[in-house]
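As you look at this complex, bear in mind that one protein chain is not there, while each of the others sits in place.
== chain A ==
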């Protein structure tokens, strides 16, 4: 592992904004994701035409990348139950440092940097009690400066509503590393969406499903410029139950607004949403379902279902640099660009030996 001095030299000392532009040079865009190949696990950065710029091996399978807002740093969070978070210099792919959870905790595969980049916020499981936790660590020292309840069990993905408020998808699943990923509370699980002030730990709002949908785990989410949060759920109940899988929430609303879709499409979701992603404009939201093998789109202004793109094993989603457009990655190694309103999808590249993992992030210049 690099020393703190080496780390500072490699990452932090790279100057002030606009760092990304300096670091990536003339390239317009860069994407980062974890991937697996031949049973080994990696993190990678690739450019707009799908060329892999760097890759680095990870100790175990990672889930989602987290990008620092001003430094050339991307973190890759181990998937649940995760015990590492590796940070990489995105200019070179060089390893910078590893952060591990405190005793009796594990990561959930997602994390956030505060808007000023001074703090790393992680969702964690205190596995002896099953309590969901939000940890705030100073960056890059990793010193824990605060620890809060997430407001539920199984905090999975979280996003910023504004600089002081995070929205947490408390999936409701209690697990313990001794039982791998087995769900220990299927009959009592109670997922919720929690709006939390990460600077004070105050819970500002909590939204739940009706009791009959208590097995509808809230796992992934995104938020647009208007404060509209879209959640994608994974149903832990029976395969045949007709449950709503996608919903909109606002901090001032106590109920979810479930989004309609044609029943044949809902059935094809196979009760599973992978990633949730707004486009650049915040007007169009995409939800991937690797089990269903497609991405579905809604226009958020009138909650209108738009349609789907079929793609086997698709999961990673990112806005591209154009409104109405997304970059998609799949477990079959594909990187695609879709222009939703133009009804056009383009295979950027396919790496036969690469299985892109669940989440994709665009490095914004």
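One rule holds in what follows: a residue touches a chain if its C-beta (ideal position, glycine included) is under 8 Å from a C-beta of that chain, and two chains touch if they have at least 3 such contacts; residues count from 1.
The working rule: contacts and distances are computed from a predicted model.
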item: Listed names "Peptidase M75, Imelysin", "ABC transporter permease", "2-oxoacid:ferredoxin oxidoreductase subunit gamma" or "Fe-S cluster assembly protein SufD", matching UniProt entry of the absent chain; value: "Peptidase M75, Imelysin"
item: Chain not shown: contacting residue from A:155, A:274 or A:324; value: A:274
item: Among A:126, A:219 or A:235, the residue in touch with the chain that has been omitted; value: A:219
item: Absent-chain interface as seen on chain A, which is shown; value: 36, 50, 63, 79-80, 109, 156, 181, 219, 238-240, 267-268, 272, 274, 290-291, 293-294, 297, 306-315, 330-334, 336, 338, 340, 343-353, 355-358
